[in-house]
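A single protein chain has been omitted from the complex, and every remaining protein chain is retained in its original position.
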Amino acid sequence: MTSSERLSVAIVGGSGYAGGEFLRLALAHPNLHVTQVTSERNAGSPVHFVHPNLRGLCNLKFRKMADLEAADVVVLALPHGSAAGKIAQFEGLGKTIIDLSADFRIKDPALYQQYYGEAHPAPERLSEWVYGNPELHREELVGATRIACAGCFATSVILALYPLLKLGVVLGKDIIATGLVGSSAAGASSTDASHHPEREGSLRVYKPVGHRHTAEAQQELPGNFPLHLTAISTPRVRGILTTAHVWVPDGYSERDVWSAYREVYGDEPFIRIVKVGKGIHRYPDPKLLDGTNFCDIGFEMDNDSGRVVLMSAIDNLVKGTAGHAMQSLNIARGWEERTGLGFAGLHPA
Amino acid sequence: MTSSERLSVAIVGGSGYAGGEFLRLALAHPNLHVTQVTSERNAGSPVHFVHPNLRGLCNLKFRKMADLEAADVVVLALPHGSAAGKIAQFEGLGKTIIDLSADFRIKDPALYQQYYGEAHPAPERLSEWVYGNPELHREELVGATRIACAGCFATSVILALYPLLKLGVVLGKDIIATGLVGSSAAGASSTDASHHPEREGSLRVYKPVGHRHTAEAQQELPGNFPLHLTAISTPRVRGILTTAHVWVPDGYSERDVWSAYREVYGDEPFIRIVKVGKGIHRYPDPKLLDGTNFCDIGFEMDNDSGRVVLMSAIDNLVKGTAGHAMQSLNIARGWEERTGLGFAGLHPA
Amino acid sequence: MTSSERLSVAIVGGSGYAGGEFLRLALAHPNLHVTQVTSERNAGSPVHFVHPNLRGLCNLKFRKMADLEAADVVVLALPHGSAAGKIAQFEGLGKTIIDLSADFRIKDPALYQQYYGEAHPAPERLSEWVYGNPELHREELVGATRIACAGCFATSVILALYPLLKLGVVLGKDIIATGLVGSSAAGASSTDASHHPEREGSLRVYKPVGHRHTAEAQQELPGNFPLHLTAISTPRVRGILTTAHVWVPDGYSERDVWSAYREVYGDEPFIRIVKVGKGIHRYPDPKLLDGTNFCDIGFEMDNDSGRVVLMSAIDNLVKGTAGHAMQSLNIARGWEERTGLGFAGLHPA
Partner (left out) sequence: MTSSERLSVAIVGGSGYAGGEFLRLALAHPNLHVTQVTSERNAGSPVHFVHPNLRGLCNLKFRKMADLEAADVVVLALPHGSAAGKIAQFEGLGKTIIDLSADFRIKDPALYQQYYGEAHPAPERLSEWVYGNPELHREELVGATRIACAGCFATSVILALYPLLKLGVVLGKDIIATGLVGSSAAGASSTDASHHPEREGSLRVYKPVGHRHTAEAQQELPGNFPLHLTAISTPRVRGILTTAHVWVPDGYSERDVWSAYREVYGDEPFIRIVKVGKGIHRYPDPKLLDGTNFCDIGFEMDNDSGRVVLMSAIDNLVKGTAGHAMQSLNIARGWEERTGLGFAGLHPA
C-alpha cells in the first residue's frame, strides 16, 4: 500500500458515461493501470470508438463480461439493479470492488425497497459496503474493499446541508432542495426525450417528487428532517446546481454559517466555499467545474426570516460519480487523496 | 371603442428588450399603429438597427424623448425609477399610459421603499394604476387608462400559486419559489456578467434572497403567506420556469388540484394546464413558449407529505412584460383579448 | 380563388418537423382549415401530444393514412422516397398536392438516380410538378396544383447565388458553399448522433462531399458551374447559414453587387439584403429568423482577389420547408403572398 504500487483495474459496463469517466481518470492515475473494459454491445470495438476523447490514449478494446479476468480493482458501472444480484461473481474477480450504481448505497433494505420498487437482491451484503462519500466517511474508507459510490444529486444535497445539520442549528421545518441537472445524468442511451431538437434549451421538471436520491440523503444527513427533492433538467451536459433552504434561530449570523462550514470542511481537499461580495463569480456555478472533483458550496442569509439558502455545484460525473469513487479509492489504499484528480477546470468554458 | 378603431402608439425607451417586444407586437396589431419610438442613445438610427428582426417591417427611426408628440397610447419602457418622477409629463402626451417598469405596481409606498430602497416619487398617484395582470384584474382593466404591468418573475409566481391560495386550501408553512430565468431578463446592456464566454452554460444563483418581485407577489396573493423567492439565471435567453412548494391538508387529492386550477383559470385564453402522464412534454417548459403569451402551469403531488409542487413557465418578455401589457390593453379597450397575441410558439425550437 | 375561400387541408405524415410546421402555419392561415393529420405511429393521439406548441390551438387527433378522406389541399410530409411511389393514391384525395420531400424536385431522372441512389419510381410525372421556390418560379406557381417544395440547404444556396449567376458575371471557377445547419434538419427521430450529451455544442461535418441538395442547386442555378456543397451541423436547433465564394471580373464593384441583388430581388417580400457597416447585426444570422419566412442575404468583397463571399440565412423549417410551401400555395391560389407568414421573428432569442 505504498505510493509505488500499481493496481490493475477492470471496468465492468464501460461504455456508459460513469464507466467512461472512471476510465479517463484511471488512465491518468499513477497507481492504476486499466486492463479490461467491458461492454456487451460494443465488444470487439476499440474503447475510443465510444469514448472519442481517449483516442490515442487507450488502446483497449471492449470485451464481454463473460470474458472478464482477475483484476486488483473491479469497478462496476452497470445500470441500477444489475450488480447486486451477481455480486458474488464479481467478488471472485478481485479484492477491491467499487460500485458506481445505487445497489449498495442504502443500508436499510426497507428504504431501498420504498424508493427502488423491489426487494434488495442481497440485503445481507449491505453492511459490508462503505458509502463512498469521502467527506462523511473518510475513516471508514481507509482500507475499505467495498465502496458504494454516492449518487450525484444526493452528493450535492448532502454536502450542502451536512455542516448545519451536523451542528444541530437548523430549525425543524421542511427542507426543500432543488437540483438543476445536466443531460448526462440520464445516461448514454438516446431516447425521445434526449433528442437534441427537443432537449436543447429546455428546462424540464423531470422529478418533482419522489426522487430516489432522497433515500441516500435521508440516510446520511443527521436530524431526520423532512427532506423534499425536486430535480429539473437544464440545457447543460454536465453538472448539478443545488439550492436548499433551511431556517436557523434568531441571532444565528452569516458569520456563524461561515464558521460552521469552515469547521466541518476546513481541511477538505475538494470542497471550496464560494461566496464573494462582488464580481460575476459570487456563488457556485457548475459551469466552472466540468471535469473537476470539486464541490463548491455557497450560501446567503435572509436576515428577515432566518432562512439560509445553501448552494452547491458539482460535476455529476466526477464529484458526483467517478471522481469521488477515485477519491474514495485513494483513501482506501492510502494514496494521496488528490491523486489523479488534479484537473483545475476551465475558464472560460 | 370598436374593433375598427386604430390608436397611435408612442414607445418611450424603445431600444431595450421590453420596449422592442411591445413594438414587435404593436406592429402586428390591427388596432394600433406605432408612430414614435424613443431612444436617447440611438436617436436618428432606424429602429431595425437595434431590433434587427424588424428590418423591412418598421421604417421608424428612434427619436429623443424631448421630441415626443401626442399619441393615443404612451408605453413607458424605461428603467425602474425613471417614469414615476416625470409621470405628469407623459400624461400630457396621451390618454392611455402603460408602464412596463416597476414604478406603479406596488400600492403600498412602504412596501415599495422596502424593496426598491427609496421613497416612491409619486405615492399619491399609485391608486390610479391598475396592476396589469389580466387573470387577477380583468374587471378593473376594462376601460383602464393607467396600466402598471406586472413583473415577469412575479407573474410566474403569482399565476402558479393564485388558485390554491385563493381557495384557501394551503397550509400555513413557508412557501419557497425558485425561478429559472433567461439572460434577457437582465436587459439589453452588456456587462461583465453578460459576456458570452462567462455567461454561456452558466447556472448562477443571482438573487437567493430579497428579490424585489417578492413585493408584487405578496401584494397580489391572498393569505399573507411567508413567501421566499430565489432567482437563478440559466443559459436560455428568454423564459422563466418557476417551481413553488405548498402543503395541502390530508385528503386533498390531485383531482382536487385539477379542479382548483380549472375553476379559477377555466376560461383564461392564455393559461394552459400542462400535466401529462407520459411522453416528453409532461410539465411546463419555457422552451416551447418563446414569443408566445401563454403561461403554462403544471403540478405534482407528493402524497406522502401533502406537498404540491407547482410549476409555471412563461416567456419573460411576452407574458412577463409586453404580452400581458398588450393583453391588458386589449381588455382596457374592449378589443378581443387575444388580438395580436396569436403566435403559437415553435416546435422544435 | 378569392381571398374569402377556405380550403380544407390534409397533412400526410404530420408527426415530423416539416409536417408539424406546415400545420402550425396552416392553423393561423385565414384561407385554410386543417381537417386531417396523419401519423401511423401516433394515430389516435391528440396532435398536441407530439407538437406541444399547439396545445389549446388544435383539437385534431392523428389518424392513419388508410383513413384519409378528401381534402382540397393534400400536403405530403413523408420521408424521401415515400410519396412518389403512391402518388396516384394521393391524387385521388385532392386537387392540390404539395410535396415537402425531395421526390418531385429533380426534373432529370438520371440526376435523381445519381444523388438518391435508385431509379425514380414515377419519372413520367416529374414534369407535372413546379419546383416550389417562389423567387425563381413565381409565374409557374400561379395556378399550380403540384408543388415540389425546395430543399432547405438548396434554398439557402440557390437564393445566395442566383442573382450573380443569372446576370452572368461570375468567373468560371469552382464554387464552394458551406452550410451550417441546425439539428432539426435531421428530423424528429432520436438517434445516437442526436443524443443531447453527444450533440450539444458539437460542430460536426456531416456531409463534406456529395450532399443531395447539390442536384437541386445544379438544376436551378444558371451557368453550369462546378458547385461543391459541404454541410456542417451546429448546436442550433433551427436555421441554416450558408457562405459561398464566387469570383467576379476586375472592376466589378461592391456597388455592382448591391445593384445585382436589388435588380433580381428588389420586390421580393421575403428576401432582405443585410449588409451593415457597423453594429452587431452586420450580416445574415439564422438566430434572428427562427419561425420566419425570411431569407436574409449579405455579401462582402475581397477587392484584392475579386472574390465575393455570399451569405444567406433561413429557418430550415420555414423558408426552407413549410414556409415557402405556404408562400407557393398563396401564389398558386392567388392569395396575398405573405398570408399566414407575417411572424417577424424574435429579438433577442
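In order of appearance the chains are A, B and C, and numbering begins at 1 in each one.
To be clear about the criterion, a residue touches a chain if its C-beta (ideal position, glycine included) is under 8 Å from a C-beta of that chain, and two chains touch if they have at least 3 such contacts.
A quick note: this is a predicted structure, and the numbers were derived from the prediction, not measured.
Among the residues A:A119, A:L171 or A:V276, only A:V276 touches the chain that is left out of the figure.
Shown as candidates are C:T155, C:S190, C:T234 or C:N293; the residue that touches the absent chain is C:T234.
Among B:Y17, B:F104 or B:Y283, only B:Y17 touches the chain left out of the display. Contact with the omitted chain, checked across B:R199, B:H228, B:R282 or B:H324, is made by B:R199.
Residue A:H347 is the one among A:R6, A:K64 or A:H347 that touches the chain not shown. Touching the omitted chain from subunit B are residues 17, 182-184, 188-192, 194-197, 199-201, 235, 237. Residues of subunit C that touch the chain left out of view are 173-174, 176, 178, 180, 192-193, 197-198, 201-205, 208-210, 226, 228, 230, 232, 234-236, 239, 241, 243, 245, 247, 279-280, 282-287, 298, 300-302, 305, 307, 309, 311, 313, 348-349. Seen across the whole complex, the unshown chain contacts subunit A at 17, 20, 24, 27-28, 49, 51-57, 184, 188, 237-238, 272, 274, 276, 279, 281, 285, 288, 290-292, 294, 296, 342-349.
Just so we're on the same page, only the chains that are shown with their structure count from here on.
Taking the mean Cα position of each chain as its centre, A sits at the greatest distance from subunit B.
With each centre defined as the average position of its C-alpha atoms, the distance from subunit A to subunit B rounds to 39 Å. Rounded to a whole number, the gap between the C-alpha centres of subunit B and subunit C is 35 angstrom. Taking each chain's centre as the average of its CA atoms, subunit A and subunit C sit 46 Å apart. Touching of two or more other chains is recorded for residues 17, 184, 188, 237 of subunit C.
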